[in-house]
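The complex appears here minus one protein chain, its other protein chains still in place.
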Amino acid sequence: MTPVIEMRNIVKMYSNGVVANKGINFSVERGEIHALVGENGAGKSTLMKILYGLEQPTEGELLLDGKTVEFKSPQEAIANGIGMVHQNFMLVPSFTVAENVVLGAEPLGKGGMLDTKQALQVTADLSKQYGLRVDADAVLDSINVGMRQRVEILKMLYRGAQILILDEPTAVLTPQETQELFVAVRALVDQGKTVVFITHKLREVKEISDRVTVMRDGKLIGTQNTADTTTEDMARMMVGREVFLNVNKAPQNRGDKVMEVQNLSYVSEVGRVMLRNVSFNVYAGEVLGIAGVEGNGQTELVEVLTGLRPAASGDAMVHGKVVTSKTPREVRMAGVAHIPEDRLTNGLALDASIEENLIVDRYFDPPFRKGLMIDRKMVLKQGQDLIEEFNIRTPNGQLPVTSLSGGNMQKVIVAREFSSNPKVLIASQPTRGIDVGATEFIRDQLVQKRTDGAAVLLISADLLEVMSLSDRIIAVYEGEITGVFPDAASVSEEELGLYMLGVKRQSFEEMEAYL
Amino acid sequence: MSFNNILQSIFSALFVASVLRISTPIILPALGGLVSDLSGAINIALEGTMLVAAFTGVVVSAYTESVLLGVIAGILSGLLVAAILGVFHLHLKTDIILAGIAINIMATGGTIFLLYVLTGDKGNSSSLASGSMPFIDIPLIKDIPFLGTAFSGHNILVYVSFLLTWLLAVFLYRTRLGVHLRAVGENAEAAASVGINVLLVRWIALLMSGFFASLGGLNMSMAYLTLFQRDMTAGRGFIALAAVYLGGRKPWGVLIAAIIFGAFDALSNQLGSLDVAPQLVQVIPYVATIVALVVYNIRQKAVALERMRSFQEHELTAQQAVGD
Partner (left out) sequence: MRKIFANAAVREFIRIVLAVSIALLLGLIVTLLVSEDPWGAYKAFLLGPLSKFNRFGDWIEESITLIFVGLSVAIVFKAKQFSLAAEGQLILGALVSGSVILFVPIESAFLRITVAVLAAAAVGFIWGVIPGYLKAYLDANEIVSTLMLNAIALKMYDYFLTYHIKPEGAGYTASDFLPKAYQVPSFMPKFAGNLYEMFSKQTNITHFLYIMIAACVIGWFLMYRTPFGYELRMIGANIKFARYGGINTKQVIVLAFAISGIFAGLAGAHLAQGIHNKLILNISMGLGFEGIVVATMARNNPLFVPLSGLAYGYLRAGADIMERSSDMSREMVLVVQALIILLVSAEGILPVIQQRVNLNNGKGDGVGTAAVPEGGSDVIQ
């Protein structure tokens, strides 16, 4: 049987000399779920971008149903029945679900005007046909991540996609939402679609895929029937060594209560309650993990605790000193450090130098301030010291942060926040989207801080990270605490997932003693 | 002149007529500002575009002795200015604000320079016999006492500006291209991902913006007045920009905002007949704009605060209820 997609000897070299794909032969059979796995930077995204017409290969050819094709743009790919759902959604916030689904190919009614009814109908029909539940007339701004993802898939189906590329679709979903997605993916395949599923979660590969292709370092390592391989095998193919989290954690030595959060609430600008009466404490020498699906108030919690947003009610205190509704500087002066969830948005000034990024919380006091001036020698020296201590790979500290890789950018943030000797360290998605080496380094540093006596609050979408780094875990759902697990080691992923989805909930009395 | 007289003159049909007359050269560029703003580019060059179109319309109509040709040339010149902005902003990556400022400087200098070359005068084009666009009496309405004076007998562009507001609203919300234009302004990447030609849409938006602004300019030199004066747009392109924001970036809102500006301007003319320094009166619309800007933004803030307060009250009482 001719494969529906065949990519032959694909080479992709970028203009700066980086070779992302080094002669790849990749094929997909009609009607299969094909998992594509590999670490960040393995070249799987590049390969899929070539398939989707976003990038042009330097060498090699692309065959669709045995016929050579060439896609100059995603539109050509779409016209040939290939659709891709990106990790960051491509949606227009003020438009409705239906408007987003039909955008670019809107049904027209009388006199060439838009036919809104038709758009709603088509969206509802597709939604029903493939079991992808959406509210066709809801404004996009008001719906959750899971539904947005379904809107993206519907968008592709509306355009007649026969082959769907899903780029790490489960990264933002709960275990339960992931299950829901898997059901939909199977329904798609049952109705004749083909799915390419990019992921790095091997358990999901086992669960959903028919075949799996592993990539590493721009090369295709192998394609196998999923049933014939084990997760351990795949892991070895991916990195050539065991990848399971292996954090060296000294036994816990829990100290005094450092941060105290009491009945904290937050209401968003549009009037949505994002945090409701949240109370917990963080103690010296512990990592308190917050487990929750993204968008359940974690972002708001962190930003309220760090002074970036005002609380609607309630307080947070550090050593008894109120830090809510204070300025970010006041919060920092109280001993709180903050690794923000989005390093590019909050954590760094990309065009400023590394040195300058390292002083934003301290330039105004000695030794960095000398009289009216900033002491440039100190800035230089600290830059050199921190670059060395945190192993930031750069020729020098005067280069702009943009010249660094994602992992090294994150190290700049970590270097700054850790070197301020915080009493409380709030780390939000500390290892998101960075390479294995940097991830391990940052996780070790985080645990080290805790062992040294800092109170660490860890928020991560990576459940495994929360579970392996934390001493204690709190589950949150829709801005409320649904459960506390005093011993992080003794709770299972499934159990946590139930609390994260609000299916199970501990009573306040149950939680009180452990918060 | 007493206070009563002022009130009388404000509530007169003539005053309404003058508001319409004065508002039109704000409404038209404001619609232009709206289109480009929605597509994601703030068009500072409205002022310069108006000036160029005003000049071209006068010159061409004078030399061809055809108003129609003058108008067509004026529109084409406005599109050309928009195209220059498009080339620099969209292709050569010039910051749109700098490009806009440059175009305004070029328009000011270029029109005076050419005026001098053509007429030997740097002040105005009174030596050129340029034309005027037609003024229109509306049947029936023109014979009704108040309404006739207020709404009939205006220049055709006064009516066109209202018609264009309606057409623009239909375009933006009911047509494919209009929806694409808004999508591009809000999330260009998303628009591109579904095959919308972002560059093309932005080009269309800028050209539309130039079209509206050039009508505004023609309104200045071939209707409001029938000659070209140096710097005759006198900041209307910038006021139009303010109207875009005050109008909430919606066509009808922008129309109303532009009329409010026009009304203030007309008012200052009325008050000017009193023994009041004209400068003090003329400053009113600008102060009013800032006040409106402040009020608008304070209201936005207040809404957010109010939401938080209502939550606090609601939540606190709920807690007390639980506590009791």
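Labels A and B are assigned to the chains in the order they are written; within every chain, residues are numbered from 1.
Definition applied: contacts are C-beta pairs under 8 Å (C-beta built on N, C-alpha and C of every residue); 3 or more make two chains touch, one makes a residue touch a chain.
These numbers come from a predicted model, not from an experiment.
In the full complex, the chain left out of view touches A, B.
When the omitted chain is restored, the residue from A:34, A:276, A:338 or A:423 that touches it is A:338. From the set A:124, A:143, A:317 or A:360, the residue in touch with the chain omitted from the display is A:360, counting the whole complex.
Only one residue in the set A:11, A:322 or A:374 touches the chain that does not appear here, and it is A:374.
In the full complex, subunit B contacts the hidden chain through residues 42, 44, 84, 88, 91-95, 97-99, 101-106, 108-110, 112-113, 116-117, 122, 235, 238, 241-242, 245, 277, 279-280, 282-283, 286-287, 289-290, 293-294, 297-298, 300-301.
In the full complex, subunit A touches the omitted chain through residues 14-18, 306, 308, 327-329, 331-332, 338, 340, 345-353, 355-357, 359-361, 363-364, 369, 372-374, 376, 379-380, 395-396, 398-400, 402-403.
Here is the rule we go by: only the chains that are shown with their structure count from here on.
Separating the centre of subunit A from that of subunit B, both taken as means of CA atoms, is a distance of 44 Å. Residues of subunit B that touch subunit A in their complex: 170, 174-176, 179-180, 182-183, 186-187, 189-191, 193-196, 304, 307-308, 311-312, 315-316, 319. Residues of subunit A touching subunit B in their complex: 73-75, 78, 86, 89-95, 99, 103-106, 108, 112-114, 155, 159, 265, 267, 269-271, 273, 276-277, 310, 312-313.
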